[in-house]
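A protein chain is absent from this complex, but the other protein chains hold their places.
By letter and in written order, the chains are A, B, C, D, E and F; residue numbering begins at 1 in each of them.
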Amino acid sequence: MKFERYGTGIVKGMALTLKHLFRAPITVQYPDEKLNISRRTRGNELVWFPEKCTGCGTCTKACLQGNIILVTHRGEESKFIVDKFELDSGRCIFCGLCVESCPYNALAMGLSYECAKYSRKDLVLSKERLAVSNDHQPSAYYRPQFDDQLPDQSLLLYDRDKGGQKLKFLPLSKRKRGSGA
Amino acid sequence: MLEQYGYVGILLIVAILFTITIPMLPMLLKRIGLIPGKKNPTKVQSYECGMQTVGKTRVQYNFRYYFFAVLFVLLDMLTIFLYPWAVNVKELGAGGLVAVGIILSLLTVGYLYAWRKGALQWK
Amino acid sequence: MFSVGLDQYLILSAVLFCIGLFGVLTQRNVIKVIMCLEIMLNAVNIALIAFSQYITPVTLTGQVFAIFVMVVAAAEVAVGIAIIFTVYRNRESVDIENFNILKW
Amino acid sequence: MEIIRPEVTTPQEADLAEGKLINSFLETCTGQYPDPDKWLDEEIRRNVLLTTVDAAVAWARQRSIFPLIFGTACCAFEMIAASGPRFDLSRFGMDIIRFSPRQADVMLITGTITWKMATAARMIYDQMPEPKWVIAVGACAISGGTFRESYSVVPGVNHIMPVDVYVPGCPPRPEAMIHGINRLHAKIVKGTIDNPNLALK
Amino acid sequence: MTLLDQFQLILKTAGWPEWAVYLTPAIVGILIIIIFVLTVVIVFIWWERRLISRFQIRLGPNRCGPEGILQPIATAVKILLKEDIVPEKADKLIHFIAPIIVFVPILLIFAVVPFGEGAILVDLNVGIIYVIAISSISVIGIFMAAWGSGNKYSYISGMRSIAQMVSYEIPVVLSIVGIALVTGSFSMIKIVEAQSIPFILLQPLGFLIFFLGSLAEMNRSPFDLLEADSEIVAGYHIEYSGMKFAMFYLGEYGVALAYSGIITTLFLSGWQGPLLPPILWFIIKVMLVFSLIIWMRATLPRLRVDQLMSFAWKFLLPMAVINLVVVAVEVLVLPAGLQWVMVILNFGLAAVLILLWSKLFTLGGGRVEV
Amino acid sequence: MPIKTEQFYLNVGPQHPSTHGVFRLRLSLDGEVVTDVEPIIGYLHRGIEKLAESRTYTQIIPLTDRLDYLASMTDNVAYCLAVEKLAGIKIPERAEYIRVIFSELMRISSHMMAVGFYLNDCGAFFTPVLYMWREREKIIDLFDMVCGQRLLYNYMRVGGVSQDVPDEFLPAIKKFVAEMPRYIGEYNQLIKQNEIFLARSKGVGILPKETAVNIGASGPVLRASGVKWDIRKMDPYSIYDRFDFEVPTGEAGDCYDRYWVRIQEMTQSLRIIEQAINQIPAKGPICSEVPQFFRPPPGETYGYIEAPKGNLGFYIVSDGSIAPYRLHIYPPTLINITALKDMMIGWKVADLIIIFGSMDVVLGEIDR
Partner (left out) sequence: MLEIAFALLAITAVASAVAVIVVRDIFRAALCLILLFMTVAGVYLLLHADFLAIVQILVYVGAISILIIVAIMLTRDARQGPPLGNLKYPAAVVGILLLGVVVFGIINTAFVIPDNAPLQETVKPLGKALFGDSGYLLTMEIAVVMLLSAILGAIAVIREK
């Protein structure tokens, strides 16, 4: 191996790293600034709409690992009443197949991803935990009806606008939020 | 001159004391229970990507560069002669330069011989 | 308190020399023999430099000699170890016994 | 269970020993390590004198974590993404990624652990010096995930070692991972100088 | 007249007993040096982590104290309270003393580093050779660590340490001789004072050789084979935990500081500089050198061990010899005032030599038939 | 006569910084020179093929994601193509284009990781990886926008894709395609001519053409050895015959060529994406009607595509039930690494790491 380039290759590379030294870092300081995540995010929790769910059980069948535990009994007018709707979020792979299969739009993927827990038990989400609420919002994955309520995703591609200004990453609280379904 | 080296000696003593304290400190802290942890047989096995070590560790090592080591010792010895010359170069003048020239040319001869014999080629 | 003079340095040198000599005579591992040789050469150097310091403090003759001794030591180690490698290649051993018969 | 790897001299012996070890490990690891979550409610009894020292030490431990990325599968790449330029774990002082367990503080299990790998995982866990913590990242590490039914997959690393923080997701977003690490920070802060690892209480 | 001597004079006039006159300044000086070194090392650790992050378009530690400056302190406290493991395969005695053997020489080097005008512990006649000699002890320490750990990766790393040392010492020594030719002394202070023109201009080739050699000495990229993460995990300190590991870690930056200081002294005219106080100039230059090292680390891949040796033996060594001869002739022929001629000559020479030699030599290595 | 040495065994892996997961190599060393290599796999054996036998055809798609998790979209595509072939399903035009766009994006992202980690193995302290990661994040953002996940997309469906791309997708990808060449140029500037890198990778780990063909290597590894073989050209599946692109090849088959082929393929992928964006029909169905519990007719089929890592095949046997009777995966990297031993012996430990890195393996695929 000859040194045919007399070290110019090394110099070029070093020039490039030097150039990067003066570029703005692309880091998002996560707990302080948050990225607007994709509207179709398959977050780490499912969102369940109790009033829409008929307890048909399609979702449990669609799940590739039987992750949703559904216990129902028949109420009046032979409607199913859901006693237990449990999701083991420590096992769920958030593939979204259950959401896709639900014929009544009663299940959606969640937006939240800050779900780290100290104990395994806490990962099993009960019906109350899954039910939609103000801070438990569905994403638009397979539910295009929620599309408009969610803010635009912040893309690294558009990291900078025309003037070279760095795009602000909004804190979660300041984002435009829908009121849920 | 001895005073100067006395300072170096004091620095040496301080440095040794200082560096010995550093690993001793955790031992002390462990004695009074501030550092957790107890021995277990797995912990003291040597780390090899989580697998077991096969065979001896300190084996005879095929040190293909022993050749370089030999050359290094000899050349290092040659450079010793250069120091006294370097500080005297102006006083010694051309005579010194010639003497050193001889040293360096001999060095070059040895070096070229080594190169030609493929000693600098590490297969 | 004793005073440090030429005698003390020379005695130190003699002691080291004799330890080295004992080692050279008794060790069976060639590498250790070489190590003991180094001890002896070092002992000699101490004596030389002590002489240089006390007898010829201006001309530094002893120090010049010490440098030459070092040169010899380096050459000796280099060649010695080269020979060890060569013998080792054939005999797979560093026992001094194998070096007694210098025909391989 | 302690992983004792016998002295072996040939690769064949090593393979035999490994097989035996894996089988015996599989048999012994039936129960789960309990999740040490009692400390959450418990008021920690801090030594009055040592309170500030405790706080300082906990701060140091929390702020300077050398992670050992035990990355086996997909989740590992989200972990790398988390330490990549966009999410940059190094902000929390976690940029010195150590692959030697001797210097690591937190073992980040990112990926599926199979039984074959489990012995290595446990061994590396054991080889980490105290205080140490474990974060199980991803469905596979938490429970075996979608491979739970498989014959070869450990149904959750809490079968083979105690886990401090679980980060669900498959794979969790880098933010989720950082969140998990922040939860661990919160846990470490509650530790005391002589009992840093509340997990082992 | 160093600051130490002045201090001694003051004490003497104050009528202190003789041993106190001798010891007090020494102890004070040594303590100042150690504190200074530790502080700068902490800054270095922080600086490296921040700067390398910025090279990699991220932010780096910024949560711990203002801009993350307390990060190394947190690390130190944490490591202090970390369990210390001695593996059973280790040679316990050697395992214990190896970090000491690594660390002590690094502290010893600072005895001759002039931090400012007169701010030097001792101005030895043999100053710069002393540095080379002392730092070769560190290699033994590293080898002891590698051997004592009883780990196979560290064993390989230990062998590599010898390979590196064997190849880089001679070019470094020769480039130093080139400096001594100009200054006529090995004393660090004299070397600084002789630099009306920084020697980086006067001897560009010498600088290149010394810089690369000291990179190898510091185990810095692209010569960081000893702890090559991607190959031998962590190298010689793989089995070290707790404070012993911290010593290696500190030592790594300590030696970086020492060598940055020495490069500053030898080639960048040390503390000299207009306007600012000398110590500040010194620190600025050291930081510059260290930043250059970090910059290289952020860019360059690592050489293989045989390529490294070929590079040292086939590229640096002939260059160093030629440089030495040329400088000697120049010193003898040119009158003292014509240093600028020497600058031009040497730059031309460096360019020509590098171009020529790049054509001539090959790194070699490659596949071995087994 | 060289000195005979003792056997020195060294485990590299499974928990090693540069085995890209849990690969394990047991080396016999002679000094630093590798005299024998024994690759040991199975540390990530997750039983995907077995699990697939108990899942419906749709439920297998998430499993295929987890094979080659750096290019999960192409795995999806390969599987769906195989099932579509089995059941004779036609897929809508727009879905075809979406598939092509995503496959090529995936290829870029996968190659970026391959090259980045390869350079990391060479010892460049994370910088190339992190630069490439920046661009990969951009790609991942696009994936995230469309399928809501960053790594494992589960986007393809038998008969098409699961959802249409959102409106902002096309402008975004146009912007990406427009600016990506500049970044590729930056990578080249960073490392391509670096002397150290060249010294480390040129002539190292040569895989001769014959061996490459004999072992059945594929993908960039094969092409680097000088064989112009690309299923997209040789046996165009999907709609690849509509695009104009080249198949870059290397000459020597060494690590450098493997690196360089990947970089060039990124450019070619960009070309394909550009054409696809221009040709894609504006609106239209994106998935043909396939029942949720879909039962293909009994029979067997083999579908294969050019995945970023090579020839990825799915062999499916159906017995007419909702789950396949047998699913076999033909992973390219498993085939490629069979040449490892030949390539590694005689090189040094450091070379071995980069040879392994240049193969671009993903353990999920090898161990399945």
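Brief remarks follow.
What we mean here is this: a contact is a pair of C-beta atoms (placed from the backbone, for glycine too) under 8 Å apart; a residue touches a chain by one contact, two chains touch by 3 or more.
A quick note: this is a predicted structure, and the numbers were derived from the prediction, not measured.
Of the candidate positions E:21, E:145, E:165 or E:243, contact with the hidden chain is made by E:165.
Across E:24, E:125 or E:272, the single residue that touches the chain missing here is E:125.
Take subunit C: the residues that touch the chain left off the picture are 1-12, 14-23, 25-29, 31-32, 34-36, 38-39, 42, 45-46, 49-50, 52-55, 57-61, 63-64, 66-68, 70-75, 77-79, 81-86, 88, 92-96.
Residues of subunit B in touch with the missing chain: 1-2, 5-6, 9, 58, 60-63, 66-67, 69-74, 76-78, 80-81, 83-88, 91-92, 95-96, 99-100, 102-103, 106-107, 109-110, 113-114, 117, 119. On the side of subunit E, the interface with the absent chain consists of residues 91, 93-94, 124-126, 129-130, 132-134, 136-137, 139-140, 143-144, 147, 159, 162, 165-166, 169, 186, using the contact rule stated above.
By definition in this document, only the chains that are shown with their structure count from here on.
Distance from subunit B peaks, on a Cα-centroid basis, for A. One finds 14 Å separating the Cα centroids of subunit B and subunit E. The residues of subunit A that reach two or more other chains are 1, 3, 7, 10, 13, 16-17, 20, 25-27, 29, 37, 64, 93-95, 156, listed in rising order. Those residues of subunit F in touch with two or more other chains are numbered 2-3, 8-10, 14-17, 26, 30-33, 62-63, 127, 130-131, 134, 137, 152, 190-191, 194, 196-197, 199, 203.
Across the complex, subunit D is touched by residues 25-31, 34-35, 37, 44, 64-65, 88-95, 113-123, 156 of subunit A. Against subunit F, in their complex, subunit A makes its touches with residues 1, 3, 5, 7-10, 12-13, 15-17, 20, 26, 37-42, 62, 64, 93-97, 100-101, 109, 139, 141-142, 147, 152-153, 155-158. Of all residues in subunit B, those touching subunit D in their complex are 33-37, 40-43, 45, 47, 49-56.
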